[in-house]
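Down below is the structure, laid out as structure tokens.
Here the complex is missing one protein chain, while the rest keep their positions.
For subunit A:
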Amino acid sequence: MEQQDLQCSMQAVEQSCAALHVSDPGIRSSAEATLLAFRKSPHPFYACQYILENSQVATAKFLAAATIQEAAIREWTLISPEEKSRLRSYCLQYVMARVETSEGYILSKILSVVAALLKRGWLEYTQAEKASFLEEVEQAVAGRHGLAAQRFGISLLEALVSEFSLSTASPMGLPAEFHDKCRASLEAGYLQKFYAWAFDASVMVASKALEGQGENQESAICTIAIRLMTQILNWEFRGKLAVLGKSRASTLSSSPASRKSSEQLQLWHDLLVSPAKVTWILNFYEHIHQKGNAWLDLPLSVVVRQLIVLMCSLNGSIFPTDGAGTQEQHLQRLLNCIISWIDPPEYVISAVLAGTSESEMLDGCRALLAIATLCSPSSFDQLLLSFRQTGTLSLLSSLTCGIIKASCVRESEEPSWTYEALEVLLETWTVILQPADLSQKVPLPPSGIEAASAVFQTFVEFEMKLSESSALDEDDADDMAAFSDEAREDRLSAVALIARTVPSVSLSLLTMLVSKCFSEIRQSLGSETTTRCLEQLHWLTILSGHVLADPGEGETPTVPESILAVSAEPATHPAVSLSFALIDVAQQSLDATFRTTLSPRMMEAIVWFFGRWVETYLMPDHAGRGPSSTPSGHEGQGVSVGVLFDGRNALNAAFGKDGGGPAVLEILVRVALTSLTAWRGEQVLQEYVSSRLLPALVRRRNVCVQLLSMGSWQELATVFARQDQMLLSLSDSVQRALSGCLCRSAQGLANADAANHYVKDLLMPMAASLAEFSGRKDLATFSQQPNVIHQVSCVLERLRGAARETIPRTQKAIFEVGVSIMKPLLVFMEIYKNQPSVVYLLLKYVVVWVDAEVVFLEPKDTTTVFNFCVQLLSVYSAHNIGKVSVSTSRSLQNEAQTEKYKDLRALLQLLTNLSSKDLFDFALHADENPDVAQVVYLGLNIITPLISADLLKYPKLCRQYFTLLMHMLEVYPEKVAKISPEGFSQIIGTLEFGLRQQDVEVVNMTLSALGALGVFQYQALCKGDDGLGAQSRTSGGDDVLSHFLKLLMHFLLFEDYSNDLVEPAADALLPLILCNTALFEKLKQELVQRHQDVESQERVSTAFHSLSRGIEIASTIDRSIRRKFRSNLFVFLNDLRGFLRTR
């Protein structure tokens, strides 16, 4: 190219670069187009070089560098080997020549270009070529060509490591296999060398680096050398070396390692954990440490500390198998250095408070966490004892206490260093007290007990102060609260874990404080002091809940072992005393005058606490009485039984069935009733009652037996059944939950008759009032009155809550109630057609009711239910299809859309529930059962026009829709085939949509649906039937199934998906292939011809051959064929995906 041309293209690029910052979008986009064209232009190397050398515009140079990389990789096969090496050495010389200049980012971009070029050719170079190139780099890194070259050598290595690492590799349009081979080659052959070179380089410049203010050339070199070392330690090692990296838990398998890898391990061992190397690093940091505060945040100090923390987490077979002796020494060595960052805690923390940088202290905490992860509690403690009087645990304890106190001083800044430090330290405690592998849990050494109790006391003291001072804050920052709730939950669980290691101390402290706060509240009725005490008591209640019990969340929680192990008289057992202190507070809330002193927030805490407590402590089923018995597991262990039994006796006497349990239960029911009625409008509280406390009470049968015999429960049930205004004013979710709990308690009744009777008494009055409403003469006007709407909605919510809690022994009653209101419901569906909220509640009730009942139904009843559903669906569709409603406001319009969406979901659920009926009744005679298919077919006709791609973007709706679709296609493909052409193409469209979803489950269901469709068609073909017939041809003339065959092949070979999808994909693919073998053959040819060389062609066609092996002759699709094809597909994808997919 002529000089002038080069000059021109440089100017064009420079101008375009400048134009990128112009505000006019037209100019900007044309500049972008110019630059893109430049990047895509063929063989732009000379122009790029010219720009790099002559341009004054930094962005232009950067762009030129990027263009070299892009073009070289794009044209790799066209460029001669000489040209390639010329480009590489040009880049290297360019950097060498300018290493002193300030354009750091351009130089590092060029280095990454070199790295990319090297990687692109990596598998083509001979060993000797690589070796000679790297030897030059080594010379540079070793400092033989001066400081500048040294620095540049290390930077090049950094660029190489990041280019070869899979997560940071740049795209090259090559198969994943290529990237992986490069990674493996670097890992096996070079990383170790790089680490050693970097280490030597830093040793070489270290003493100079420490001179001056840390800004000289040597210090920069040292920084990047050590950064390279941390980068290598962070490398994701695979295979035998997997133990090196961050994967802490993994240890080398016991199979004898190959000689080569064990040699490698030995080398790594020498590099990383040999005393000399480690000591050098530690000493080096020691020197930095002594330089004082100004040095702490320098990049050099930061990376050295990072390296040290990383070394703390080294684990696995890099240490010889000598009973962890070497590892212990290694950790001791590290701890000996780290200790100066955090010890003595008071001194370090006050220094930080006075303005010293906190980064060193934080890194110290992180190192402690890393070490704790690798040690048992006692060996963790021992680490420090080898060279000091006190153990590591007491250091950890005083550090934690110090941080807690310090956060008292500076609570203003939210994400402060104290916060972060406390997070790390509490995690350290958690790791020590509750290792990930519970089998490795060992008791704390005695010094740890003291340490833990000190931490707990400090924490309580601090939080009490905090509550006192924040009690009068206006609590209006809602989103803040949501954030801190989760963080607080984590923190409280961590602290509770600490508290449980010292149950006697912690529980007595809590008891004492609860009683103290409560008595202060009683003395200071209604002043600011009350509010402060309330806030403190609130916090204490929450903490007590965490310490005493675990959240159930579907499992039966047990009393924490350490609390059970405390042996004491029933009256003096610390857990009993604490529980009674809080029961006392709860009981006082029943007093109407005193109640005014308590606040809703306080009541919420109380109700929350008992919701949690009840499941663990109240009338537990005794061990050994049944499989669900609460504190099981200990019996087998023998040793501890005697000790544990003491605590259990005390707890049983206090809260057992024959002890104080019933009395406590009575109090709790009264508290629940009062909270629902006396705290008008306090929704949060009422929700806690109905969704935490009451469900906990009715969860276990023996408690229900007790409940039903109690006057207070009867009272609650009566008020409920009477539709008393008191309870009607509760919000909808509370109505549902309350009704569900009342019905659930029927499990405590001796037999089904009694249970059905009880439930009918509860629900029939409400069903009757619905029937009465629907029969009124003035229904049209009456029904539209807001109070009537409210009552109808309430009743519907209650019935839904009750239906949701259907249990076998109350099923009959729930069914009868449902049948009795079928007629009224149809009337309401009609009359409330303009009240979408009522329609929705109605649909939801029917959905839940059908879901609960469908398993139990006799054929006769099934007919009733199905007829009802058909009627309901037709009334719904009569009023909701084809109606255009426009609203004056966009937000109202959106609301209307949302309502439609929710209705649609309910309808989908209903259809799915209905269609599940024949899954249960498989064995019954078909003619006895009403035609499920007919019902669902009708439903599908109603629903398909309403579904749109936009609506399917809602994940819940999407799942429901595909569940239904899958089921329909699997069970009634012939019905689906008969649906209207528009409907059918709608279904096909959504199937294609489903295949492209992110949600694995949706794709899975789509695949099943496709498979079912394929099987249907294939069987029809075999029988000579019409199958899908005219439906299968889309408007484009292409066969639907062939279309999906192409789509699925492309999906499998070229797209990202979870491995779990391969099996369902195989099941879908098989019938599609069988339906159209010709097309399959064509697809294969297309893929084969994509490749130029014979070897690749061979590979593809062999893979295809093995895929179809054994299935050609299949005349029916049975299980063995499916299984065969699945394994074929796995092999096929293994062979081809890495090879065909490019990156």
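Just so it is clear, a residue touches a chain if its C-beta (ideal position, glycine included) is under 8 Å from a C-beta of that chain, and two chains touch if they have at least 3 such contacts; residues count from 1.
Basically, contacts and distances are computed from a predicted model.
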{"item": "Hidden subunit of the complex - UniProt protein name among \"Alpha-1,3-glucosyltransferase\", \"Eukaryotic translation initiation factor 5A\", \"Phospholipid-transporting ATPase\" or \"Very-long-chain (3R)-3-hydroxyacyl-CoA dehydratase\"", "value": "\"Eukaryotic translation initiation factor 5A\""}
{"item": "Residue in contact with the excluded chain [from A:158, A:535, A:851 or A:903]", "value": "A:535"}
{"item": "Which of A:54, A:132, A:168 or A:785 contacts the chain that the document leaves out", "value": "A:785"}
{"item": "Contact residue for the chain not shown (choose from A:49, A:729, A:820 or A:1096)", "value": "A:729"}
{"item": "Hidden partner chain, touching residue among A:684, A:750 or A:1022", "value": "A:684"}
{"item": "Touch with the omitted chain, as defined above, among A:28, A:601 or A:701", "value": "A:601"}
{"item": "Those residues of subunit A which, in the complete complex, touch the missing chain", "value": "470-476, 478, 531, 534-535, 599-602, 680-684, 729-732, 781, 784-787, 790, 834, 836-837, 882-889, 891-892, 895, 899"}
